[in-house]
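One structure follows; several queries about it will come next.
Heads up, one of the protein chains got dropped from this complex, but the rest are sitting where they should.
On to chain A.
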Amino acid sequence: MGNVLAASSPAPPSAPGSGVVQGGPGLVSVPPGFSMPSVPPPSVPGQPAGETGSPLPNPGTYEECHRKCKEVVPIQLEGVRLVVNKGLSNHFQVSHTVTLSTLAESGYRFGATYVGTQQTGPAESFPVMMGDMDNTGSLNAQVIHQLTSAVRSKIAIQTQQHKFVNWQCDLEYRGDDFTSAVTLGNPDVLLGSGIIVAHYLQSISPALALGGELVYHRRPGEEGAVTSLMGRYTGNNYVATLTLGGAGAHATYYHRANDQLQLGVEFEGSMRTQETAVSFGYQLDLPKANLLFKGSVDSNWVVGAVLEKKLLPLPLSLALGAFLNQKKNTFQCGVNVTVG
């Protein structure tokens, strides 16, 4: 079941990004199980290099750089969600999700994941096909395949009932010490519109990686491009990342205090809305108590926490979340129950 479990976290359905300038967040992202293993704090990222000043390691993908800090911050839960995951074989897994919500629509979602036979690593196999269908007929589908030993491709589509909202194709090339990716989003030959996103990330030293992103979007009568630069520095037990671009600045700092506590600080400033926000998050891991606790404090006066507990011996996992906006005095809580 190892291969199927590696594929167990499906990509979160993201908001449709029609013509939006920031191509990255608007398009469907690679699920965490399928990318190169993220930077382990005490050791050097990617393939381990030799003792003497040997070739630089592969820096990972561009999207992954801010991910370590983002994983520490809790996600706002809302309503009741029951997820039943069932692995039918080593290659195939099915999930049923029932969502009862007060703010949005309640619904049922069926998801299926197929993991192929071409094995590239201990936790990765290709091709990977993931599909998700809603009770209203909205479909999210992704196919990820490793074309050659260095080239990986991904095709993803997202529909809202019968209308296609997002369709994108992604090609990633991993060199020895660099990664480059090209994403073509919502290409429409008839209208002459689309978004092209190009990423490049290069390892300068075993700890430092620099990269850039170019987003070019085009609509009939309008076209524009946004560039941004990124730098990531990995220390002994911390990772600091900075992204500066036409769309704003984004800086994250991730720190591993001990094997139970991880901290993350994030600063985000946007040119478009002229707003800045700072958020501080922490994650407390108590495997003895089967507990995972994530908390966050925001500069928008938002305090939130998510408590996740494994109810052994059943393969049951309970997540309770609470988010409180002190300024507006609004509160939101949610429960997630995951079976299997």
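Everything that follows uses one rule, which is that contacts are C-beta pairs under 8 Å (C-beta built on N, C-alpha and C of every residue); 3 or more make two chains touch, one makes a residue touch a chain; residues count from 1.
The criterion applied here is as follows: contacts and distances are computed from a predicted model.
Taken from the listed names "Mitochondrial import receptor subunit TOM22 homolog", "Electron transfer flavoprotein subunit beta", "ALA-interacting subunit" or "AP-2 complex subunit mu-B isoform X3", the protein name that UniProt assigns to the chain not shown is "Mitochondrial import receptor subunit TOM22 homolog". Residue-wise, the contact with the chain that is not shown comes from A:L324, picked out of A:V98, A:L324 or A:V337. Only one of the listed residues, A:I75, A:L284 or A:V337, touches the absent chain: A:L284. Mapped onto chain A, the footprint of the missing chain covers residues 284, 286, 288-289, 291, 293, 295, 297, 303-305, 307, 309, 320, 322, 324, 326.
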